[in-house]
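One chain of protein is taken out of this complex; the other chains stay put.
On to chain A.
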Amino acid sequence: MGILGLSKLIADMAPLAIRESEIKNFFGRKVAIDASMCLYQFLIAVRSEGAQLATVNGDPTSHLMGMFYRTIRLLDNGIKPVYVFDGKPPDLKAGELAKRAERREEAEKALKLATDAGDEAEIEKFNRRLVRVTKEHSNEAKQLLKLMGVPYVDAPCEAEAQCAALVKAGKVYATATEDMDALTFGSCKLLRYLTYSEARKMPVKEFSYDKVLQGLELTSKEFIDLCILMGCDYCDSIKGVGPKRAIELIKSYRDIETILENIDTSKYTVPENWNYKRARELFVEPEVTDASDIDLKWTAPDEDGLVQFLCGDRQFNEERVRNGAKKLLKSKQAQTQVRLDSFFKTMPSTPNANASAAAKRKAEESKKSANNKKAKTSGGSGAARGRRPK
């Protein structure tokens, strides 16, 4: 689920770490995508008249529809995706998962109530909350990717961590995700909104890890501690410490141990048996497959295979599938445009730009919130993205 409020904090304190650009500027880039999150989003979002798309037997096919067209769109833009599937969740996530299970139960109860009352809108709302990605969905998606000639990786544990490992090893350019924890795992580049449908017309946000650290004036170790303080999936956080407080604490004490020695316990309650050390280990040395052992290959699509797989029982339109396959094939044949960065070296940028850009952004923000009450247009976006239960 990510780190609470991290993207807003970065936007405030290290604005230079974020760059917005159009999707077409990412041509030729390879990106790692957290597949499980995608599937979850599709199962929720891809619907017709409120119901999931389904086979003749009623098994959902929304995830396949989404996967098929999103992948085509990426390849059409010259972006080469590699999907990473979650493995088993780490033990530390049990707490977070229990919370999610609790929420599901609540939703289930609420759904019952709504069904009894016959409230259509409520039924739909809670139905969506009950969506979960099963092994079956993942396997179908993998089969589809194989037919499309797109590589995928099975992560031993968290997909985000594996994505970050692929980026660090230089196998791919960036992690494309809506979860900010890819940065905590040390993914050099993180792309947000890359996977969004074109209809939204949102620019892609590119976060650069080194510039985040530079802007926040932290080392990578301190950054991990900051994320733990702000609230991650793996352990509780100190009550009363939000993003602002967290960065202040880290800047004055430099690590959680020292913070604990100095914090005013009458004001803040530190969780009992706080397991921040394990969480930190998880971020520093996550369980991942060594990226150098992973060979990524994009191959030609199997058009007839796709038709066989998607049409028939799964009720996809054959003509559209064939068109999609043609697009896939076409994207393979194009020559690759090289970037100037690979010929010319970048010289250091102006140092004072960071501070003034931050000041400017703040000024704009305060103006905005003064003008209308719906502030926080920049950092949030939480409402739009699906949470992922497991």
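In the analysis below, contacts are C-beta pairs under 8 Å (C-beta built on N, C-alpha and C of every residue); 3 or more make two chains touch, one makes a residue touch a chain; residues count from 1.
Throughout what follows, contacts and distances are computed from a predicted model.
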- Can you tell which of "Rab gdp/gtp exchange factor", "DNA sliding clamp PCNA", "Growth hormone-regulated TBC protein 1" or "Putative ribonuclease P protein subunit p40 isoform X2" UniProt lists for the chain that's not drawn? "DNA sliding clamp PCNA"
- Task: Write down which of A:57, A:265 or A:336 is the residue touching the left-out chain.
- Result: A:336
- May I ask you to list the residues on chain A that touch the chain which is not drawn? 16, 21-22, 24-25, 27, 80, 297-299, 332, 334-347, 349-350, 353-354, 356-357, 360
